Structures are given as C-alpha cells and as structure tokens.
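Everything below concerns the one structure shown next.
Removed from the display is one protein chain of the complex; every other protein chain stays in position.
By written order: A and B. Residues from 1 in each chain.
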Amino acid sequence: MIFQKYAAPKFFYPLAGKCLPWFAWLCVITLGIGLYLGLFVAPPDYQQGETVRIMFIHVPAAWMSMFIYAVMAGAAAIGLVWKIKLTDTFISSAAPIGASFTLLALLTGSIWGKPMWGTWWVWDARLTSELILLFLYLGFMSLQSAIDDPRRAARAGAILVLVGVINLPVIHYSVEWWNTLHQPTSVARLDGPRIHSSILIPLLVMMGAFKLFFISVVLLRMRSNILDDEADSRWLKEQGV
Amino acid sequence: MSSNIHLFTAWKRVLTRELLLAYRQRNDIITPLIFFIIVISLFPLGVGPELDILRIIAPGVIWVAALLATLLSLSRLFSNELHDGTLEQLLLTPHPASVMISAKITSHWLTTGLPLVLISPLLALSLNMTTDALIYTMLTLLLGTPILSLIGAIGAALTLGLRGGGVLLALLILPLYIPVLIFATGAIIAVSNGFPADAQLSLLGAYLIIAIIFAPWISSYSLRISLD
Partner (left out) sequence: MNWVEFFNMGGYAIYVWSCYLLATIILSLNVWLPLRKYRGQQKKLRQQHETTS
C-alpha cells in the first residue's frame, strides 16, 4: 500500500531527491575502496600478470549489463500487468545505463583479449552474447525514440524487453553451443583466473559500487523524466523543483 | 461447439483473402525471392569462385540471405491493412485476434518463406553443396522460415506505421533470429561433416512450436498497442 503511494510521480520525485545524495556518496566511497583494493592490494595473477586488474572493470560491467536488463524486464512485466506509470519511467531511464555497461564490458573484454589471445576480438561465447545484448539495448532505445506517443512508446518498449528477456537464455545457449562447435580444441574463454579471496573481494566491492552507481544515476534520470512529463502539474509548482 | 466451427471458417476466410491479395500483388512475392537470389549470388562475386570455399560458407550465406529476404517482406505484413482500416476490423471481430493474426502470418509464410524453401536446392547447387547439405538446407528452411515469419510478425506489429520502420524492424528482430540461424546452419554443417543433426533439428522444431503458440498472441497484443 505504501509502495503504491510512492509509485505516483508526485511522491516519488521528492523521495528520490532525498535518497539520491545518499546513494551517490555511498557509490563514491565504495568505488574508492574497490579501486584501492583492485589496483593496489590484489596480487597479480600467476598466468595473466597485471592484466587481471582489467577483470575488476570487465566482470562487474558485464554483470551489471545483464542485471539491468533483467530488472527492466521485471519492471516491464509489472507495468503491463498493474499499469504503473513509474515503471515506464524506470525502464526508459535504465536502458542507456545498461547499454553503457554493455559497451564497457565489450570494450574491456576486447582489450583484455589482446595480450591474452593476441587478437583484438575473439568470438567467444560470452563476448558474442554480450554483443547481442548490446543490440537488444540499442533496439529498445531506437524503438522508444521512434515512437512519438509516450504511452505507445512505453508499452511497445515493455513488450520488446519482455520478448528479449525470454530470448536471452536461448540466444546465450545457442551462442555457447555455436562456440564449442567451431572451436573444439582451443576454447578461448574470458573466464579469468581461478577465483580466490584476494581477487574475489575487490570484485565484489566493484560490483557493489557499480550497483550503487546504477541506482544513483537511474534516480537522477527518473527525476529528470518526471520533470519532462509533469512540467505543467500543480504539485510541481507547489513543491518547487 | 458451433463457435469453433465458425472460428476455423473465419480463419480460412482470412487466409484465403490474404492469399488472394498476395496473388494480385505478385510483386510482393517475387521481390523478396529475387532479393534472396541476388544476395546469394553476391557472395561468389565477393569471395571468389573457388568451389571449396563456397561449399564451406554456403549454409551461412543461404541462411543469412533468407533472414534478410524475410525482413524485407515483413513491413508489408500489416501496413497495407493499416491504411484502409481493415486491420482494426480484424481486431474487432468476435473471434480471438491472435487466431486471425495467425492466418495472416500463415499467408505470409506461404508467400515468402515457402518460395525460399522451394528455390533453395538450385542455390545450394550453385554454391557447390553436397546432396546431404542440400537436403538439410531445405529441411532447416522448412522448419525455420515459419519461425522467422512468426517472430517477425511481433516486430512488424511493434513498428507499425513508424518512420524508419523497415530498418528499425531489422534492428529489433535480427538478434531474436540468431538462435534460428545458429541451429539451422549448425545442422547443415554437421551433416556435411558426417555427423547427425538430430539435436539441432529438434531444437528448431521446439522453437517452432513455441513460436506458433506464443507469437500470434504477442503480435495481436502489440497491434493493439500500436493502434490505440
């Protein structure tokens, strides 16, 4: 019940405004700790040397790219069933952030591959799946920008995300299978070294930092979108921007 | 009980009407087919006429050309009816919209996908495929092109009437086509190398069944969104 109250823009906007600084500062602190641990404390890997530090960017970015898409899909489902407008705002706000993380994962994955496998791009299963995920994000953003009517844009986008999320495991499985088919002997995997605590802890901290980053930025974008949608409403005039 | 009979009759009527319209606009059927042939012919021109190389790339070439030819034909799936108002009529009938839409999709496959299946042997030969590979090319196209029509219908419904529609449709749908591409070409390549392709064909079959069950429903829901 309280949840539904805050689902209305006029309550969500100030709530988001109060929470934003907290999330933002937590993000900065966590990021600082994560960078310190990743760059200074974690030891270089026996095989991969110092390039293992790339993992502290690549893995959290890849994780976030999938996590954000999943959350978007959840919001899309909720929005279609219960018709809560805030979910539409959330999805449009989250998509560019998700696409950014996907792009970061792809670029860092490619750079990581060069010293390891000698080429700038390896069509390994994980990177290829990540590339397809980028296409899904870009498709969603293109669809939303091509539709003028905001209600149609929101609902069409929601369907696209849901169709995409259902297909995602199928795509991932087929790409995995395709990869083993064509590389029976040397399977190039960007798995990274065996995970032990000196690697795991910085990794988890960075993942936390990225999550906090996402929450902060999405709150900011949602406030911005609400301002766009509700520019003429009374509550805005009364509350002040 | 009687409404079931009426449902099938209604379905048949929509299908017949679609096929009649397609026949009157034969251009819409022939153009994707010619596109299919031309695209496949581009590869020897671009890659060189060495038969060994052509044989290796043939499954991928044929299938990618099939994807593109299908995409080319999808934008007209709903757009003609949009302009004269019959699309809304279709959604307003007492019969479930998803069933009516499935008739349209069936007609689309009969006029787009099936011709590709039928002409594929010629193109397979031109790319120096073995007989086994040729048979499996037809088989995978037979199983796969309906999936392309079904999933494509969702994209066509979502992008109905939008500017930049055709290219946007391609951007949305191509990622969803990838599993079909992988399993179909995987089957052909497996058979070319003497391995069984049962797993790939079963997966394609399963994908087809799931698409038949869900795609018409999702498409009609998307149409309502686009028309409201």
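One rule holds in what follows: a contact is a pair of C-beta atoms (placed from the backbone, for glycine too) under 8 Å apart; a residue touches a chain by one contact, two chains touch by 3 or more.
Everything numeric in this text was worked out from a predicted model, so none of it was measured.
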item: Interface partners of the hidden chain - shown chains only, full complex considered; value: A
item: Selected from A:Ala61, A:Val163 or A:Met207 as touching the chain missing from the view; value: A:Ala61
item: Chain not shown: contacting residue from A:Ile91, A:Leu203 or A:Val217; value: A:Val217
item: Selected from A:Lys83, A:Arg151 or A:Lys237 as touching the chain missing from the view; value: A:Lys237
item: Hidden-chain contact residue, picked from the options A:Thr108, A:Ser142 or A:Asn179; value: A:Thr108
item: Where the missing chain touches chain A, by residue; value: 39-40, 44, 49-51, 53-54, 57-58, 61, 96-97, 100, 103-104, 107-108, 111-112, 114-115, 213, 217, 220-221, 223-224, 227-228, 231, 236-237, 240-241
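Here, only the chains that are shown with their structure count from here on.
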item: Inter-chain centre distance, chain A versus chain B - centres from mean C-alpha coordinates, in Å; value: 32
item: Parts of chain B lying in touch with chain A, wherever the complex brings them together; value: 154, 158-159, 162-164, 168, 171-172, 174-176, 178-179, 182-183, 186, 189, 207, 218, 221-222, 225-226, 228
item: Residues of chain A touching chain B in the complex; value: 132, 135-136, 138-139, 142-143, 146-147, 151-152, 155-156, 159-160, 163-164, 167, 170-171, 173-175, 177-178, 181
